[in-house]
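Apart from one protein chain that is not included, each protein chain of the complex appears where it belongs.
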Amino acid sequence: MSASLMQGNEAVAEGALAAGVRFFGGYPITPSTEIAETMAKLLPKVGGTFIQMEDEIASMGVILGASLAGKKVLTASSGPGISLKQELIGYAAEAEIPAVIVNVQRVGPSTGQPTAPSQGDVMQARWGTHGDHSIIALSPWSVRESFNLTVKAVNLAEKYRTPVILLMDEIVGHLRENVELPTAEELEIFPRRTPKKSRAEGYQPYEPDEDLVPNVANFGEGYRIHVTGLIHDETGFPVGSPKVTENLIRRIHEKISLADDIIEVEEILMDDAEFAVVAFGGTARTAYEAVKACREKGLKVGFLRLVTIFPFADKIIYELAGKVKGIVMAELNFGQLVGEVRRAANGQCPVKLCAKYDMTIFEPEEIIASIEELINEVNGI
Amino acid sequence: MIERSYETYFRQNRLPHLWCPGCGNGIAMKAIVQAIEKKGWSQDNTVIVSGIGCSSRASGYMDFDTLHTAHGRAIPFATGVKMANPNLNVVVITGDGDCTAIGGNHFIHGCRRNIDLTVILFNNNIYGMTGGQASPMTPLGKKATTAPYGSIDRPFDACKLAEAAGATYVARSTAFHVQHLVKMISDGMDNKGFSFIEALVQCPTAYGRRNKIGEPAKMMAWMRDNAVMKNAWDKLTDDKKIGEKFPIGLFYKAEEETYNESYKHVRELANH
Partner (left out) sequence: MRRQLRLSGSGGQGVITAAIILAEAAVSEGKNAVQSQSYGPEARGGASKSEVIIDDEKIFHPHVKAPDFVLAMTQKAADKYYTDLSSDGVLILDDDLVPNAPEFKNTIRVPITKLAVEKVGRALFSNIVALGVIAKVTGLVNFDAIKRAVAHRVPPQTIAQNMMALQIGYDAVA
């Protein structure tokens, strides 16, 4: 396939279709609307369903119902829409329903700056819904990666029966660049999990498999399962016991924290690096330019890009902090993920925040200045 | 045993239910399975979707694929089930708070789309699960823990709301009129499109007692004495439609394309 110009949001829709998504429920909101528009156009061509719902909450509800009825599902939103979706993101975590939620981040809080880029929802992605829950969040830095990570998000949602947040930002969502998309044969697609026992053999919909993930049957397949947002045992029915509560909450955390195929980072120019820049999403594009510029000045600076945001790359950041003299964390907010980096670095080296929250994107010079300040601080200049 | 054949539609190991003695929810739940039995719907091909509240606990007792969703959200979830697999029969069980307060927007838009669901609203005029707070269907002047001096909020007529919003089958019955209630529900299941049935049920614990209406039997006697069949109601002059009298029966029925059918056209156009 030859290269073509494609927008990040369009690449998300293309990735969703390639991953087998056949149901999209949504509500228009800038800067994510192109995803809904593209899905509205393409899904009915492949026998899928697009539905524009009355609000963001209903958009979540409709995809969770469709997921339980056997479809791979996705929704997309931004800003206030993502806040409204939180209620049922929690339902998906509790009832273990595969679903992908795309957040094309814009400036908040509230209506904020609807057309301007931000990375201010990064901790909301982790803790946006109430209660103790696990989550997976992935953040692409290019149009091509928007496609790839949408495929990965759908696969992970299916494999771990969990909501997955695709944490886009307006930078990448609205960017058009040349891409060469992979062919269907080049992609690995994870199919919907299926029951391993019949009802007669004592099938229980929420009995965990070896990987701690239950093989919940789809509706209409004769298993007559019960799905609830209440704490439930392996039968799926609510139980008000401390043991059942503890088991379920631990399991929905551990099915993700013990997995080894979720966390992904990209390291560039790290071999001899004395300092490192950490960034993600659209900001990583500028951070990488800053790192290259530092190298041209003879500074031994490397780059670590977080592709998976949650579960957080604790071990990788810990090892990085043990290797370098200092880390700059660049993010388009007042300082959010820097807290995770500092926690994981565990005091082994200073972690300097390079923050920006004025509705414009970073310029390389701003990140270079931050790196040089850190180097001077560490070297006592 | 033939007269208790409906019992095969319940999950015997989940019973007894958690509703209070004298609650009307069990009557309405039984009416639903009797309607399903009458229709001959397969238990493996029927999905019961509910929201949150006393009524919405019914899904757990019914031996089908069942989905106990979040407060107010049953209709969006049910819409997703039906659109994803149009072969499934989808029944929604909801309450007056669930459907007309927190789920009010979903309710009117479900009606508007004419998505093929059968929605049964168990109207007990109160939030029972949380101990008796006022709902949008608490009558004027009636007391609730959050309306200790009597409710001043004008109540919804959910049937009029459904009709105005585009539902293609709208009916009301009560826990007293059991055979009538079964018929209203099964006729609703016959309708292709959004069918709405309001089932008036007594809540002796959180509503009756506080409003000094009395025991469950008295609350049902009140239904008997005040419900007027639609045909008779239409013949009443306005000066006779007084006190607490209210109509029951089929209020509205129309033939309209369902949302699933409409979407088929979208697929055809997309592939044209």
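For clarity, chains are labelled A and B in written order, and residue numbers in each chain start from 1.
Simple rule for what comes next: contacts are C-beta pairs under 8 Å (C-beta built on N, C-alpha and C of every residue); 3 or more make two chains touch, one makes a residue touch a chain.
This one's a predicted model, so the numbers in the text were calculated from it and none came from an experiment.
Interchain touches from the omitted chain, evaluated on the whole complex, reach A. Checked against the full complex, the candidates A:Asp132, A:Asp211, A:Glu246 or A:Glu363 give a single residue touching the omitted chain, namely A:Glu363.
Considering the full assembly, A:His174 is the residue among A:Arg22, A:Lys85, A:His174 or A:Lys325 that touches the omitted chain. When the omitted chain is restored, the residue from A:Tyr27, A:Tyr160, A:Tyr206 or A:Tyr288 that touches it is A:Tyr288.
Even with one chain removed from view, subunit A keeps its contact list with that chain: residues 3-5, 31, 115-117, 170-171, 174-178, 282, 285-286, 288-289, 358-361, 363-364.
Assume only the chains that are shown with their structure count from here on.
Work out the mean CA point of subunit A and of subunit B, and you get 39 Å between them. Only residues 23, 25, 41, 44-45, 47, 49, 51, 53-55, 57-71, 73, 87-88, 91, 219-230, 237-238 of subunit A touch subunit B when the two sit together in their complex. By the touch criterion given at the top, residues 14, 43-45, 47, 49, 59-60, 63-70, 73, 75-85, 87-88, 105-106, 108-109, 263, 266-267, 269-271 of subunit B touch subunit A in their complex.
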